Structures are given as structure tokens and as C-alpha cells.
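Here it is, the structure in full.
With one protein chain withheld, the remaining protein chains of the complex are depicted in position.
The block that comes next holds subunit A.
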Amino acid sequence: MIEASRIASKPIGRQSRGRRMLRNWELYLFLVPAIAYFLVFYYWPMYGIQIAFKNYVPSKGFLGSPWVGFEHFERFFHSYYFWDLLWNTLSISFYALAVGFPLPIILALAFNEVRNGAFKKTVQTVTYAPHFISMVVMCGMIMTFLSPSSGMIVRIIELLGMEPAAFLTDPHWFKTVYVLSEVWQSTGWGAIIYLAALSGVDPQLHEAAIVDGAGRFKRMWHINLPAIVPTIVILLILNMGNILGVGYEKILLLQNPLNMESSDVISTFVYRSALVNGQYSFSTAVGLFNSVINAFMLVVVNLIAKRTSNNSLW
């Protein structure tokens, strides 16, 4: 007790490092499960990346497999599918970004102008909900709605007097189907973060603007939008840092031999060559190429954002 009160008489943070570590030894135990988890499932695989420069032999493990240098990278860069994969990955990414990034911002600004509480709550509840639909169910819905014989969306297009395309099998339509279903599922949820930023806008700004004769649109444009610009920049940086990160989870479910030429991206290629064809080293090299570009983009975009707008991740 004497010891405890003596320590407590000094404010936290002023004590020597060693003393603080000693007093809080239990807190380090609190960190043990998490540290162990990240070491085993993140840092150990990072150590395993070395097999990208080796020929992985399962019996010899990460360390014992023989080195081959940049052989796998050269094979990938010179293969005939390299440019197709890169193009598909980049075009899906930018397509999704161009359509999917502004919509949550617009939706949040629109929600913010709705004054009827019950209506606002209903719309929010409904538009957030698709976020909780699983990828498998989502893709099942896409396939059911776009089914050429009886799909709901196909029938609406027919009703409008247009000729429905073979959305699921025509390679030209794959990216649109992917991006628009993504928009349907995630726009509402994506608006939450902007609504949070909008709730911090000082009402006095609006009052002053009203006195100055600014209409609703002007106030949205000159007060609300600038208030969420820092959030927009941060999310844009994060998105750009994931520009080659088009996930396999959804594409794998929507992919079929007929749309393959526009649906095959780097991540699905990695999945296939590793877990279907067993080329561990080669697909690790492809995956490493992917993560290095992503990390590089993140750093570059963050730097640009820092120079131009003073908003950055670090």
C-alpha cells in the first residue's frame, strides 16, 4: 500500500520508463494474445515471402528451399496474360472508384438535408442493410436477377423496350455488373462515415450563411462539403493504396469460363495458380508484386495529399 500510494503521488507519464513497465507488467500480458496472433499469422507469412525468390519444396519449408532469384517475376512479366491481368485489375479498380467513391458522399449530403426524422431513419436503416448480406448470397442474387430466362432485372430492361445483354457471360458486361452490384451493397454503409463528419458542422456557420442570404444548395456546397473534405481525402488515400487489391472473394463467385477474359484479376490468378495448380513460389511472387505496388501507391498518394491539402495518414 505504501508503495502504491508513493507511485500514485506522481502523475502518470512522468515516471521513468523502467518503473512504468514494472508497474504495468500485467498490461503486457494483456497484449500477449494479440502479439502472438500478429506474429504467427502476419509476420511469419511475411517471412515466408522469401519463397517468391525460391523454388518452394514443402518438405524443406520456407528456409530450406533453393534460391532462384527473380525467375518467377520474369516469368510473370513476360507471360502473355500479364498485361490482361494488370488491365483487368486496374480497370475494375478505377471503374469502382469512379462510380463508387462519390456516391456515398452525395448520399450523405442528401441525407443531411432530410429534416423528417422518421423518413430519414427509415432510409438509413434500409440503405445500410445490404452491407450485411454475405458475398455468396449477393452473388446468388446477381445471378438470379440477371438470369436470361426469368431474371427480375432482365425483365425490367425488356419492359423498358431495350434488348437485355447476356450480363453474366458477355465479357463486356462483367465489370459493370461487378461495380454496380458493389454500389448497391456498399453505398449506404459508406455514407455513415461522412454523416459522422457532417454531424460535427457548427450550426452557427449555417445561421451566418442564412443571414447572408445563402440558399440550401449554396450552404451544402460551401459549408457541408468543405467540412467533410479531410474525411474524403483520407478515404481516397486508403482507396488508392488498394488499387491493385481487387479482392478474389466476389470475383471467384461471379467468374465463369465465358467472362474470364475480363474477369480474371491478379488476386484470382494467384488463387488459381497456387491452390488449384500448386505453384506456390510463382504465385507468391505474383502476390508480392501486387502488394509492393499497393504499398508504393499508398506512400505516393499520401505524399501528394500531404503536399497539396495537409491531410494525410501519417
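Definition applied: contacts are C-beta pairs under 8 Å (C-beta built on N, C-alpha and C of every residue); 3 or more make two chains touch, one makes a residue touch a chain; residues count from 1.
Going forward, contacts and distances are computed from a predicted model.
The protein name that UniProt records for the chain not on display, among "ABC-2 type transport system ATP-binding protein", "Carbohydrate ABC transporter permease", "Membrane-bound aldehyde dehydrogenase [pyrroloquinoline-quinone]" or "PA2779 family protein", is "Carbohydrate ABC transporter permease". When you scan A:161, A:203 or A:257 for touch with the missing chain, the hit is A:203. Against the chain not shown here, subunit A presents residues 1, 4-5, 7-8, 12-13, 15, 17, 20-21, 23-24, 26-28, 30-31, 33-35, 37-38, 40-49, 51, 56, 61-62, 107, 110-111, 113-115, 122-123, 125-130, 132-137, 139-141, 143-145, 149-150, 152, 155, 184, 187-189, 192-193, 196-197, 203, 206-207, 210, 215-217, 231, 234, 241, 248-249, 252-253, 267, 270-271, 274-275, 280, 283-284, 287-288, 290-291, 294-295, 298.
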